[in-house]
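Input: a single structure, listed below in structure tokens.
Note that one protein chain of the assembly has been removed; the remaining protein chains are unaltered in position.
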Amino acid sequence: MNRQTLATRAGSVAARAARTWVRCGLMLLMVLGLSLPVSAEGGEPPGVIAVKAGRVHTMTGDAIDHGVVIIRDGVIEVVGRDVEIPAGAEVIELPDGVITPGLIDACCMVDFGIPEGATGWLHGAKPYSFWRALSEIQPEAPDAPSISVLDREFPAGPVGAVEKLTAGQPAHATWADQAYEVTPHRRVVDSLNLLSNDFARLLRGGVTMAYISPDSANVIGGRGAVVKTAGPLGDRVVCAAGAVKATMGGDPIRRGLPNYLPPMYGPTPNFHTRRPTTRMGVDWVFRKAFFDAAKAQAGEKPGGADAPPPPALPVLQQVLEGRVPLRIQARMQHDIFSALRLAEEFKLNFILEEGTEAYRCLPQLQAAGVPVVFGPLYMTASGYRGRTDEARRPRLTTPRQLADAGIAFALTAQELRDEEGLVRQAMVAVRHGLDEEEALRSITTAPAAMLGLSGKVGELSPGAAADLVVWSGEPLSATSRPKLVVVGGEVVYELE
Amino acid sequence: MTGCSKYGSAMGLMVAVVLAVADGMAGPPPERVALTGGRIIPVNSAPIAKGTVLIERGKIKSVGPAVEIPYDARVFDVSGKVIFPGIINVHTWRGLDRANEARPVTPQLDVYDAIDPSQLFFEDCLRLGVTAVHVMPGNDTVIGGLGQVVRPIGLTVPAMTIAPGEHLKLSTTPRRGFDHMVQMATLRERFLELGDYAERLAERRYEEKLKEDGKELDVGPAEARKRGRSLIRAEDVDDEHRNLLRLCGGRVRVAGKEGASLFKPLGVFVHCNRAMDVGPAVELAKRNGFFDRTILVLGGECTKAVGELKRAARPVVLPQRLMYRETDLHTGEVRETFVPTAIFEAGLMFALVPGPDDSYAERMPTYQAALCVRHGVPRDVALRAITLTPARMLGLEKRLGSIEPEKDANLVVFSGDPLDFNSVVERVFIDGIPAYERAKDVRLQRLLTSGPGEGEGGSKE
Amino acid sequence: MSTSVDERSTVPMAMSEAERRAMQSDRIRRIACVGLIAALMLPAMGWAQAASSPTSAQVVRVVEANAYVTPEGKLRRSGRVVIENGVIVQVGGERPAGTVVDGYEGGVLCPGLIDCHTGLGVLGPLGEHAAAVQPRVRARDAFNRYSWQLRAALEAGITTFGLVPDDENLVGGRVAVCQTASPEGGARALTDGGPLKLSLAPGVFKVDREPTSRSAALGMLREKLEAVHGGSNSSAERDALRAFAEGRLAGWLTAPSGADVLAGVQLADEYGLRLTLIHTHDARLVAGELGDAVEGVVVGPLGMMAERRDAEAAKRFVEAGVPVALAGGLPHQPADSLRIGACVATRAGLPRAAARRAITSEPAKLLGLGKWIGTIEKGYQADLVVFSGDPLDLRSRVLAVYVGGCRVYVAPATATQGDRP
Partner (left out) sequence: MFDNRDVMISSVTQHRSGRFARAWWLRWPVLVSLAWWLSGANLISAQVRPLAIEGATVLTGTGEVFRQGTVVLQGGKISAVGRKVKRPLLARRVEARRKYVTPGFIDCYTVLTLRGKPRSGVATARAADAFDWYARDEIEAAWRAGITAVYLPAHVPDGTGGLGAVIRLLPHGSPDDVVLAGEAALCSSVAGRGGALARVKTTEALRRGFIAAREYREACEDYEESLKEYEEQLAARSKKAKADAAKKKASGKAKGPNEKKEGEAKAGKKEEELKKPEEPATDRVNEVLLRVLDGELRWRVEAQDPAAISNVLDIAEEFHLALVLEGATGAHLCAERLAALDVPVVLWSQPAGLAYQWKQGEQGCAAPATVLQDAGVAVCFGSGVLPSRGSEPRLALGVARAIGQGFDEVAALGAVTSEAAALLGVEDEIGRLVPGNRADVVIWSRHPFAPGARVERVYIGGREVYRADGDE
């Protein structure tokens, strides 16, 4: 029975991190500041730790049997078979355990569903209840969500409803800013709830670092963030302003109004329904934004229909100059094609997100040299993705095909957790032909590379951050799970 | 709803598969079939490293490392593979078009009338190694109807039937639009009404009897009811009371000689989603005399009621999601409880059911078992929880659930150890019929084929 | 009189706390109180002449009771306060000869209660939702000094209250500080130059205006703060926002969730803002993170049935060394909501002294009037409430209320006095 939670973690960390929090402000100020995630003065120095286990996947070379990992001040010092353990080192020995680097989810969504306990969808922020005391007649029964929701969405009845509510959020709920279609000047980190229980769940799944990708509700959305899932709150945010996220296909059309209702039943036109309503519109908004950015750079004054908001332009220009990376989410074949086409028009390099039908565009992706953050893998799409018409033709073999085609790719579970979480994604990929080593790489080194953190995270090599997971068995076996998770040289999760 | 309804419309491929299955179905089961060279996991006894299973007329003839194979046996060489008993899905509403009737109390209904053999659900069962499905009315009810144990092959329900329905469906968890009070009130009311009904039936029967012998009525109702009890015949009982009377088998008010044994008593699956529903379920069962035929279908929260469950010591069916999460009101922390571990530690007999369809892994019974092992449940217990235990619950342990002579020849051939996530179902034998072969699985091949798959989507349209 | 162990134990902390606040609120005074002196002194002159009228204050007046609430929030026996020209000139000591004496047998002298977060007696809503950023809006303009609610509040012992713009704007406008009564009788506004109201509550996010997400909300806030230095926007806005951005003007930020708190702290740190946080539900998680990054925290309103995490919030903040003021949330809560809140917090573990401060001196400081009201001390305005017992004890009643040294309310004699164990 596992009662490990972020809250306790945060609570205990809070005392130590009281001062380090202050430094977070400075950290956030550094645009693109990819500082070394661990810092010696984060709380009191962890000192020297030696982790011994039956097997160590370093991800830099072959796996080491009966290996030892020596951690000093939150950084890996030595990894090897027979390393003498420095005196005074705290020794953690799990003979039948297997060590891997902390897993990295390259396209994660936190509190995507309605967070447990939260009554509003505002990613964990409890709705403000100053005057609620008088308005409410009866306390809300935990197992009885409002009938309207039930009838519309869950013919299975209330029993299934709560599960579903927490599993997949209604399609129109989103973090993204709805005021404009183009919002690269917004940062997802501002919407992020570092205290969310979701991080604890990620941690329990062996994920120690996550690239938080903005929602797909805008054609050009905000900027992602790289965060650690544990450790002092002040050290969590590794990169506050990452890549700009763009979205092809139906999501910008669909998000913001319930896509499972016929149009006339949707909400009255407002910010949420202001978006383009066809793929023509989506592509146009994308093109127009970068066109205007280029124009503004040339000193001309942009204008006309769908002009992006002024503060967006500088960021777009940085994207054009390649100083800010670009990610484009596309699921279906022709959305991927339009992504490639638009990138071609503006000479943009980008990373493809989700790529459900990437298996149908292998040659093109290969040619364009576009890396893919692929996932999640599924046979039947769940949650809101299931309500889009873009998840109809998944291929469980896609990871293998990407590997065969020599396309750089990382796996992601996005909003999925636990049995569909990151490591399980890799498991499914292996079941469908991906080589095991390859699969491990696709959730450690590959994402690290995409985040520009190669050598710092995602591998167990001297000088890398001491983020590692000790599994009860081989990480990709159905019967094993994380026993111990170390982040920044501190044990942040232990299976009791 | 996901899955099933999505599958619903792919008629073209449907036909293909049904035919594939049908060739097996065409004639009677082959005389003799032998699976040789495989690793055998009989579940109820020690595994056999390399052995043979000999099937004769749909029954297992013999199992062992050295079984001599008759000349006329159709031999399948499964060396390097694993032979596992057919998996049993002990409680699901899948296979029906809708889980529940809109009315709260419908004891007269029978899933027999609603099972749709052409549903891809059954085809998926084969892929996952499930050879027996107990189709039940859904949970959104007060008193549902009768269930039925079927095998996932056959073109008609009779052809599919393994055993007729012997379990009724009850729920102490409020159905939609009800609260606990009304739910329980309705249940109580039903069983009281049942008593009244039996009384009046007895009275009526007595009067009829007198009429038949041309006698005049000589006693008042009270006396007539006493005398009439023994006169009730099975056909007198009307539909909506029959199954309830059978459920209460033990203490039907018609307590004559043959009174109680009017019918074969029914078992019952009682759905308790919350811990607080367990107590009432047990009490209801005890008060109405079907306690020892009760199986509890639990929700995740029920681990809190583990004390009560222990006292009741009835077999339980676990929820689809094996990890139960709840948020602490005060701290906002999420408490996690792994249900099987708690239930196992309480020493209860439990069965696993496949997880939600939209979870690729959890929908496999074998993965659910692996999950249990991951969290410390012994391997053999976990394996039994998808084979022998369900068979016991359904009273079919003589026929299903393990590999031993005289049992139905329901076998699954895995490419590797069933708990290994990378092993797949290669063949399925049901009553000796080669019911499934991975190599011939059109839809699966389509889903797995590499290369730019054109005309794909079959499986998902 | 019950002054038991736990109070004595908390005193040192309280003292140092009080001192630290005094040092910090130095700047507040300089700004806030120029206008204030006028506001306070003129009426004082006014009633000095009108000595004959029965209701108005004598030049010298003595109020005597069994005990009084010290600046540290403790109860001390021998409550004697000498008032001259509406200002406290002596606490304890000998009774001056030939003076009017109001004696209250078994009474306890408490500084006039201060509810720092109310919508008392406003006409219409306290929010302008046309745009999300409204630095020039003043709550004072919505103040209706003839509202019946003010009387009710006064009879519950509230002499001063903050009129706070609502939570549905990113920047909601200026808080006004008002009094429920004045020596002339009627209610009055002390200053409309109170703190600037900001909010990150979900109410901010509407479907028909920017922002619709926290990303945008914080983004806009940063833009505004940086734009101030650019001097791009209109004068009135610039004045309020600049004062805020340069740390001359305090800001009150509604931060319901822990995430909002962290964001607020981070902003304060980035731009050197002076922030007070309001209505934080996740104190458990973030109390330790605050340190001295914020000026204080406003907790509440705590209803009779407040959730445990809310009830314990005050205690957690005080333990973390953050000054805490309680909010009464009038008029949507009952008139004595402030005291109910204090009781709830006390039962949840808040030291009693801290609780008494949290409804008197702390809110005064957060409103920028720490030097003028909220304590019974020489030189402070004579706003007094006489309770029949410990103000924290819901069984004790209000016997009389003084504002500016003038008795503005006396309880009807008929009601029985709650007696203490």
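As written, the chains take the letters A, B and C, and residue 1 is the first residue of each chain.
The working rule: contacts are C-beta pairs under 8 Å (C-beta built on N, C-alpha and C of every residue); 3 or more make two chains touch, one makes a residue touch a chain.
From a predicted model like this one, the values you see are computed outputs, not experimental measurements.
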item	value
Listed residues B:93, B:122 or B:178, member touching the removed chain	B:178
Selected residue (touches chain absent from view) among C:126, C:267, C:311 or C:386	C:311
Touch with the omitted chain, as defined above, among B:102, B:234 or B:329	B:329
Of C:152, C:267, C:290 or C:327, the one touching the omitted chain in the full complex	C:152
Hidden partner chain, residues of chain B it touches	174, 177-186, 188-189, 192, 196, 216-221, 274-276, 279-280, 283, 301, 304-305, 307, 328-330
Interface with the undisplayed chain - residues on chain C	2, 6, 148-149, 152-153, 303-309, 311, 330-337, 340, 343-344, 346-347, 349, 352, 355, 390, 392-397, 415-416, 418-421
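Everything below uses one rule, namely that only the chains that are shown with their structure count from here on.
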item	value
Chain contact graph, described as a line, ring, star, complete graph or other shape	complete
Winner on C-beta contact pairs when A-C is weighed against B-C	A-C
For chain A paired with chain C, centre-to-centre distance based on mean C-alpha positions, whole Å	44
Between chain B and chain C, centroid-to-centroid distance (C-alpha), Å	66
Where chain C touches two or more other chains, by residue	282, 284-285
Per-residue multi-chain contacts in chain B, two or more chains	331-332
Residue ranges of chain B in contact with chain C within the complex	329-332
Residues of chain B that touch chain A when the two form their complex	1-3, 6, 99-100, 138-140, 173-177, 273-274, 299, 321, 323, 325-327, 331-338, 341-342, 355-362, 367, 370-371, 373-375, 419-422, 424, 447-453, 456-457, 459-461
Contact set on chain C toward chain A in their complex	167, 200-203, 205, 207-219, 223, 254, 256-260, 262-263, 265-266, 269-270, 279, 281-282, 284-289, 291, 293, 301, 303, 305, 329, 332-333
